[in-house]
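The complex appears here without one of its protein chains, the remainder shown in place.
Note that the chains take the letters A and B in the order they are written out, and that residue 1 is the start of every chain.
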Amino acid sequence: MIIQSEYLFDADRPTVYAGLQNPEILARALPGTQTLEIVEGTRYAGEMVVSVGPVTAARFEVSVELTDLVEPESFTMLVGGKGKAGFVDGRADVRLEDRGAQCLMVYKADLGVGGRVASVGQRLLDSVGKAMSQRGLKAVDRMLQ
Amino acid sequence: MDEAQRVNVGGSVNGARFEREVEPRLLLSDFLRHDLHLTGTHVGCEHGVCGACTVLVDGEAVRSCLMLAVQAEGCEIITVEGLAGDDLHPIQAAFHEEHGLQCGFCTPGILTSLLPFLRDHPDPDEQEIREAISGNLCRCTGYQNIVSAVKLAAEQMRK
Partner (left out) sequence: MTRSSAIGAATRRNEDHRLLTGTALYVDDVHLEGMLHVAFVRSDYAHGLLRDVNLSAALALPGVIAAYAADDLGDYWSPGPLLVPPPPIERCEFRSATQVPLAKDKVRHVGEAIAMIVAESRYIAEDAVALVEVDIEPLPPVATTEGALAEDAARIHDQFDSNQAAHVVQEKGNYETATANAALRVKRRFRMDRGASAPMENRGIVAQWDERCAELTIWDTTQAPIPIRNGLAHMLGLPETHVRVIAPFIGGGFGPKIMMFYPEEVLLPWAAMQLKRPLKWIEDRQESFFATTQEREQIHDAELAVDSDGRILGVRDSFLCDTGAYNPYGLTVPINSQCTLLGPYDVPNYWSEFQLVFTNKPIVTPVRGAGRQHGVFVMERLLDLAAAELGLDRAEIRRRNFLPPDAFPHDHEILYQDFAPLVYDSGNYEPALDKALEMIDYDRFESDLQPAYQANGRTVGLGIVSYVEGTGVGPYEGARVTVQTDGRVCLATGVGTQGQGHFTSFAQLVAEPLGVSAAEVDVITGDTSHFNWGTGTFASRGAVVAGNACYAAALAVRGKVLATAAQALEADESDLEIEGGCVNVRGEPDRTISLGDLAARANPLRGAVTPGTEPGLEATAYFGPERGSTASGVHAIVLEIDRETAQVDILRYVVVHDCGKVINPMIVEGQIHGGVAHGIGNAFYEELVFDEGAQLMNASFMDYLVPTATDVPHIETAHITTPSPLNPLGVKGVGEAGAIPVGALFAQAIENALGADAPEVLEMPHSPNRLFELLQGDPDA
C-alpha cells in the first residue's frame, strides 16, 4: 500500500525537522502510537494500538528508525510493528521544503501489513491510510506551536 | 479462566428449562452446541454473515454466533430441534418435498429464519422470499428449491 501526500506545517523547516526527532512528537505522527522512547540515537521503540474494521484494539510492539538524515531537508523513516493481529512493515521517504515561514512536508510511504490485520482490515486501511497520516501530522503541527 | 469469573445463565430452550454456569465470553452458539448438546444449530462463519447459526430468541431470528450465552438470561430460545412435533413442521415438510436442501448444513438456520418471516408474511411473493433468505448463505442449492419450498410452506400454513 502506497500513501503519497503532503502537509503544510505552520512552523519553519528547522522546527519541524527537529520536532520529528523528539519521540513524543514523532509518536503523534504515527496514529495509534501509545508510547515511544529513544532506544539509541534516532532509533525508537514503543507500543501502538490499531483498530481497523473488525480488528479492534490490536496491540503492536513498534520500532521506528530515522535514517539517511539530511538536516533539515529529508530523512527516511522505517517502521516495524508486530503483534497478535499480524505485522506492519513500512518505509517513508520524507522531504521538507520552505514555504515562507511555513514548511511543506512531502512524503511517500510504502506500507505492508500481514496476518489478521491484512486479511480482514487491509481493504479498509487502504482507504483510510491517507486520512490517518494527515490526522497524525495535524497533531504534530499542534504540538509544534 | 478463573472459576470466579463464571456467571449464571438461565432460560429455556425448546420449552425445557436450563440453568448453567458459563464464562462471560462464551458465545450462545457454542453454549447451545457444546454445553446443551443441541448440535442442530450450525456455525458457518462465526461473524454473523452466513446465517447458519440462526435461532429464535423470544420469537425473533437471532444469529447465535453474535450473541453471548449470558445475554440469553431469561430468554425463550427455539432451535431447529424444537420445530417438529410428531410430524415435521410444515416448513420442514416443504423443504423435503421441494428438495430445498442438499448438504443440510445451512438448513437449520434457514428454517429458523423463516419462522418469523412466514408469521409476518403469510403469502410472500418470490422477491420477498429471496430477500428474506438473503442473509442465509447456501452453497449447494442455488436457492431455487428453497424458494419453492417457502412458497409451498406458506400455502400449507395458510390452510
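In this section, contacts are C-beta pairs under 8 Å (C-beta built on N, C-alpha and C of every residue); 3 or more make two chains touch, one makes a residue touch a chain.
As the structure is a prediction and not an experimental result, all values here were calculated from the model.
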item	value
Left-out chain, listing which of the shown chains it touches	A, B
Option from B:Val7, B:Leu88 or B:Met157 whose C-beta touches the chain left out	B:Leu88
Residue ranges of chain B at the interface with the undisplayed chain	1, 23, 25-26, 30, 33-34, 37-47, 49-50, 52, 79-81, 83-84, 88, 92, 95-97, 99, 101-108, 111, 126, 129-131, 133-147
Chain A, residues in touch with the chain not shown (by the definition above)	1, 54, 84, 86-87, 89, 112-116, 118-120, 122-123
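By definition in this document, only the chains that are shown with their structure count from here on.
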item	value
Chain A-chain B separation of Cα centroids, rounded to whole Å	47
